[in-house]
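Every protein chain except one is present and positioned as in the full complex.
Order of writing sets the labels: A, B and C. Residues in every chain begin at 1.
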Amino acid sequence: MARFVELDEAIADLVHDGDTVALEGFTHLIPFAAGHEIIRQGRRDLTLVRMTPDIVYDQLIGAGCAAKLVFSWGGNPGVGSLHRFRDAVENAWPRPLAIEEHSHAGMANRYVAGASGLPFAVLRGYRGTDLMTHTATIAGITCPFTGEELTAVPALNPDVSIVHAQQADRSGNVHLWGITGVQKEALLAARQTLVTVEEVVDTFDTHPGDVVLPGWALSYVAVVPGGAHPSYAHGYYERDNSAYAAWDATSRDRSSFETWLAEIGAGAGSSS
Amino acid sequence: MARFVELDEAIADLVHDGDTVALEGFTHLIPFAAGHEIIRQGRRDLTLVRMTPDIVYDQLIGAGCAAKLVFSWGGNPGVGSLHRFRDAVENAWPRPLAIEEHSHAGMANRYVAGASGLPFAVLRGYRGTDLMTHTATIAGITCPFTGEELTAVPALNPDVSIVHAQQADRSGNVHLWGITGVQKEALLAARQTLVTVEEVVDTFDTHPGDVVLPGWALSYVAVVPGGAHPSYAHGYYERDNSAYAAWDATSRDRSSFETWLAEIGAGAGSSS
Amino acid sequence: MTTPSATGGGDPAGGDPADGYTTDEMMTVAAARGLSSATTCFVGIGLPSTAANLARRLHNPDLVLIYESGTLGAKPARLPYSIGDGVLAESADALCSSPEVFNYWLQPGRIQVGFLGAAQIDRFANINTTVIGDYDNPKVRLPGAGGAPEIATSCHEVVVVVRQSHRTFVDAVGFVTSVGFGRGAGHREALGLPGRGPQAVITDLGVLRPDPTTCELTLTAIHPGVQVAAVRAATGWDLTVSADLISTDPPTADELSTLRRLEATKTGVGR
Partner (left out) sequence: MTTPSATGGGDPAGGDPADGYTTDEMMTVAAARGLSSATTCFVGIGLPSTAANLARRLHNPDLVLIYESGTLGAKPARLPYSIGDGVLAESADALCSSPEVFNYWLQPGRIQVGFLGAAQIDRFANINTTVIGDYDNPKVRLPGAGGAPEIATSCHEVVVVVRQSHRTFVDAVGFVTSVGFGRGAGHREALGLPGRGPQAVITDLGVLRPDPTTCELTLTAIHPGVQVAAVRAATGWDLTVSADLISTDPPTADELSTLRRLEATKTGVGR
């Protein structure tokens, strides 16, 4: 049964150095507040998993939290590059970053396998691409009925998955709607989970794209209004596109990034 | 783009002797009217696919429409046996019925593979059961990453899938809610599709368990109020449990069944 | 074992015994008691559904019921008539598709107790719901597997509720639809089945549990007024009786009245 806790308590309890951590949310409902709390707590050597790293992972990578990134598209949507990600990959700053990259279809299916208690998933993908050469977690598989050759990818089972949802009820059931990406699968694939929510309500209304996850399948719920800013929370607030644009300048330069780190309360030397 | 047609026209156009046909709906929204129209049109040698044959397939089997049944649970829910199904399997009346039986998990995954354009699906299932001996469409498969042995089942790709939904809009998008079973997968797995609906509305409201399927992915929509009776249509009418109970007597005896056949307008000799 | 067992507690009923109850009522009450400490239960229709809903009303209001129709956390105000009854959908915490309920909820071992019925069950708690007689030329064609094979393997443990008779309790089922302990000790492990398998078979005569060493079902509890000889006579193998055989507490007045109120909800029209 999900327990309601404060965000800092949840992160302290769930996220440990060396863990594999997934923060999901496809453009929408990205758990920024949780990401910033991981930075403030100074976690290290994380394997960060996420289809679209977005600027939240740029921040975690720049802060030196990550040893490895498992992903499928690492850009600043609508703006350009993730400069801290590029600096880590191109220049090993603030530390080397191992990468394991897939396509969106592959990542989505890896979460599906994880949520399903299966060791792998099958898809039509990757054939002819150089991803097959550089990513070890892609293999061929033969259909036992037709003999057709397909592609297999291994399950993702993060130690912790974190998502942001619009609402929880008092039983700890959580409710998200709109674009819901791979959040359900990311939560169900993980050993432990945290859902940050905009608010707690008595009952859930219905909306297009509803996803309701029962509280008994979750570890923690933390009430964090605005916890997805500068991404958006459908029905609560819009995407802060100017913040995404501003991140380009903030992140382009190491020193302006370190100023940002200090502003969010990261300890001295967070990035080194 | 889905075309609005009359039920008889849709069945005449879509369902041909020898076709593989799936009518889906898990207790809820069972497309009875479409099944009865198939009986009236005297189709023969069908391979009928359905997780829970329910009394609609008892009727089709008794009427002699089916050469084969692909299924996972063949009973009269809450009542007992499907007598026409049993008579066909036990006594080859009105004709022999080949069976291919799975578990629900296996059938659901076969539809998922079909909807996904994959030749097979993987699950943890069947191990240690005698289904593995008697059902050819179950095979072992080895995880290419862990070496673990799992089970594979081949995709289901019906020639035609038919479901009943609560609503269509004027563009032919369809909307069902409540218990939605494997209907989405059954439709997306099929080469052609028919959705019968209670009514056409201007816009869709939201409900728990919403499934909306775009009209451009469907072949035909037919407006058939009450088309799921005696099963139920959440928000429209309740299950006619007395009709399910009465079917036990009607179907137990070949002659009372033939009287029923005549009553729904099946041609003479439908069952032989 | 250190993990809490949903069926391990004797769970004293703790009320006044009721006068005049049927053997089916005793069975259902005993089954409901077995769920007094359970957290999540994958519910088969019929007797298991009645017992699971009774457990929610009697002593385990937080018990999460999952039905294979994709209704997660159903809290039906009346007994469902079928496994896809609208009252399950209306009262559920969440609804999901058939693929999702099996793939995302059952298969990964998220559900603690699987609650099953049976047409036939054997010495090693294997269940047959497929066929009596030759598969290709059957004497009786039964409904088939449904969700049971994967419930029997993926839930942490399984409880079977079934009326006991010589025809139902057979030495070895002719068709294994759902695996209990297969051919005996170690067979589940050899098959790689994750759950612990059937931990209790609750009948109208008593309770059978697997022997810790051999996995053979043995009589561990007997309902009030039932003789051991009668249980043995209703069993198609040489039934071992536990040295620690206990007598089931009869239904309390509260248990019985709650059960009867629950059963009465089903007689209306409903759907």
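Quick note on the criterion: a residue touches a chain if its C-beta (ideal position, glycine included) is under 8 Å from a C-beta of that chain, and two chains touch if they have at least 3 such contacts.
What you are looking at is a predicted structure, and each value in this text was computed from that prediction instead of being measured.
Participant: Since one chain is left out of the picture, which of the remaining chains does it touch in the full complex?
Facilitator: Contacts of the omitted chain with visible chains: A, B.
Participant: Quick one: say which of A:Gln41, A:Ser81, A:Thr142 or A:Ser171 touches the chain that got left out.
Facilitator: A:Ser81
Participant: Mind pulling the chain B residues that touch the left-out chain?
Facilitator: Spelled out for chain B, the touching residues are 1, 115-118, 171, 173, 184-185, 188, 212-217.
Participant: Mind pulling the chain A residues that touch the left-out chain?
Facilitator: Given the touch definition above, chain A has residues 26-28, 51-52, 71-75, 77-78, 81-82, 85-86, 89-90, 101-105, 108-109, 111-112, 123-131, 134, 148-149, 178-182, 184-185, 208-209, 211, 232, 234, 238-242 touching the missing chain.
Definition applied: only the chains that are shown with their structure count from here on.
Participant: Which chains make contact with chain B and with chain C at once?
Facilitator: Chains that touch both chain B and chain C, as defined above, are A.
Participant: With chain centres taken as the means of their Cα atoms, state the distance from chain B to chain C in Å.
Facilitator: About 29 Å, centre to centre.
Participant: Using Cα averages as centroids, what's the distance between chain A and chain B in whole Å?
Facilitator: The computed centroid separation for chain A versus chain B comes out at 39 Å.
Participant: Indicate the residues of chain C shared as contacts by at least two other chains.
Facilitator: Residues 95, 103, 107, 154 of chain C each touch two or more of the other chains.
Participant: If I count partner chains per residue in chain A, which residues reach a count of at least 2?
Facilitator: Those would be 117-118, 212.
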